[in-house]
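One protein chain omitted, others in place.
Each chain gets a letter, A, B and C, in the order it is written, and its residues are counted from 1.
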Amino acid sequence: MSLRDRRRVIIGVMGSAHCDPAIYEQARAVGRLIAERGAVLLCGGLGGVMEAAARGAWEAGGITVGILPGGSDRESPPNPYIQIAIFTGLSEARNVINVRAADAVIAIAGGYGTLSEIALALKVGKPVVLLHSWRFESPFGEAGGVLRVAETPEDAVAVAFALLPGGDRSEHL
Amino acid sequence: MSLRDRRRVIIGVMGSAHCDPAIYEQARAVGRLIAERGAVLLCGGLGGVMEAAARGAWEAGGITVGILPGGSDRESPPNPYIQIAIFTGLSEARNVINVRAADAVIAIAGGYGTLSEIALALKVGKPVVLLHSWRFESPFGEAGGVLRVAETPEDAVAVAFALLPGGDRSEHL
Amino acid sequence: MSLRDRRRVIIGVMGSAHCDPAIYEQARAVGRLIAERGAVLLCGGLGGVMEAAARGAWEAGGITVGILPGGSDRESPPNPYIQIAIFTGLSEARNVINVRAADAVIAIAGGYGTLSEIALALKVGKPVVLLHSWRFESPFGEAGGVLRVAETPEDAVAVAFALLPGGDRSEHL
Partner (left out) sequence: MSLRDRRRVIIGVMGSAHCDPAIYEQARAVGRLIAERGAVLLCGGLGGVMEAAARGAWEAGGITVGILPGGSDRESPPNPYIQIAIFTGLSEARNVINVRAADAVIAIAGGYGTLSEIALALKVGKPVVLLHSWRFESPFGEAGGVLRVAETPEDAVAVAFALLPGGDRSEHL
């Protein structure tokens, strides 16, 4: 095993802290598929889509990382499927870390926080896959990072891995 | 003069570091009108729309604050119309400060960075006025902060002041 | 007036949110002297030493900037002498901005937060003046930024201006 092999692929899943059951199940499936391909699941560590994705990854035996807005358990309790809780105390500025730390980002539904993460990811050149998420239109035909729309969890995860720098780096377990 | 009078209203102007001459003049007019109403002009401190807004405010005798992404003059030189340069070293995470420190936000045209600022402002409940800027549509009819579309610099500034918490706090000079 | 003249010198004053009356008066004198030399007073925006320094600067007709840990007035109300309140929502990470945005730092007494700011300032190469503040000793004779000890407010401010990049840039009002 080379030194490089130690580094794990990280897929970020972004979405709202509250979501309906249908979206929850889609996010859970996304988390499971990410773990089955051997990548680390990173999210904002809270409820809703974040919990569902972490749950799916944890149920499939994967590693889950939560980048929390608060500075402690008391300020922002992680969802129960987060194994590695990274408290930041940065509030919304932690959204930037969600995006910077991920090799690719999957946004599922989501509110304004998720929209900020989609925009930040495109700004810094990360591949973004949208699943039942925001639509937007630039005043000047902004080009920027790679943006794809997926219709299913399977499609979203396959596209995210295909867009990784250096190509698909799945390590099927 | 009461203690409260010491605090200055801060209007944030967000936009791209590169823009065409027509947008530049609109941003300069916005900056001028903000200063004429006695508010502090805050922006990201770089070129394009940020420079134009700071220039307009400075030309009208206002105070200009730039929240810079780099940690020093060398890493991110402010535009020449910034009087108070706040270096952060936070890269894109400084976008959160742009929004948190402003009482209201005016977004002019802009790329993905500006979109992230619009989204963050709406997330934290700041009034946002769009001038020739992004259009977007939530998957779930996201409500959130107050969002208005303006057609001219005069309109944009008037709406921003009208939306300030506690009502219009112009202090005509 | 050249373009460069628009940029204002910023002196950061760091210290605890609680202090005894003797330290309060020393910090107030430091703030006053900074304003009398035409520089902007920057601090963490809260009480104690921060309030005293802002008060002294404000009483002398200077501009005062507070870099607040909270994201809003509600989360971290600025002291009443702050004119330009920069809310960050970054909690302790705002200490880095205090240091990055200042051309020189004066630390007055202070607790662990102030010690972190002294260390960060030296780390990034800012001149630091200590007034009745921390003493420390490196395990390895750490060299780094310029560190001076002052005995009076007059001495502290004179040393801080003398250590500015490019030499003393006082603009006596």
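Keep this in mind: a contact is a pair of C-beta atoms (placed from the backbone, for glycine too) under 8 Å apart; a residue touches a chain by one contact, two chains touch by 3 or more.
The structure displayed is predicted, hence computed values, not measured ones.
Participant: In the intact complex, which of the presented chains make contact with the chain not displayed?
Facilitator: Missing chain, whole complex, touching shown chains: A, B, C.
Participant: Which listed residue, C:Gly38, C:Pro80 or C:Gly113, touches the chain dropped from view?
Facilitator: In the full complex, the listed residue that touches the missing chain is C:Gly113.
Participant: Could you tell me which of C:Arg7, C:Arg37 or C:His132 touches the chain that is not displayed?
Facilitator: In the complete complex, the chain left out is touched by residue C:His132.
Participant: In the full complex, which of A:Met14, A:Ala27, A:Val40 or A:Ala104 touches the chain missing from this view?
Facilitator: Residue touching the absent chain, from the options given: A:Val40.
Participant: Kindly note down the residues of subunit C that lie in touch with the hidden chain.
Facilitator: For subunit C, the residues touching the absent chain are 90-93, 95-97, 109-113, 115-116, 119-120, 122-124, 132-140, 142, 144-145.
Participant: Which parts of subunit A are in contact with the chain that was left out?
Facilitator: Output for subunit A: 3-4, 6-8, 10, 40, 58, 63-65, 67, 71-72, 78, 80-90, 96-97, 100-101, 124.
Participant: Applying the definition given at the start, please give the residues of subunit B touching the unseen chain.
Facilitator: Its contact residues with the unshown chain are 71, 88-93.
We take it that only the chains that are shown with their structure count from here on.
Participant: State which chain is most central when centres are taken as means of Cα atoms.
Facilitator: If we average C-alpha coordinates per chain, B lands closest to the whole-structure average.
Participant: Compute the distance, rounded to whole Å, between the mean C-alpha positions of subunit A and subunit C.
Facilitator: About 39 Å, centre to centre.
Participant: Taking each chain's centre as the mean of its CA atoms, how far is subunit A from subunit B in angstrom?
Facilitator: Result: the chain centres lie 30 Å from each other.
Participant: What parts of subunit A, by residue number, touch at least two of the other chains?
Facilitator: 90-93, in rising order.
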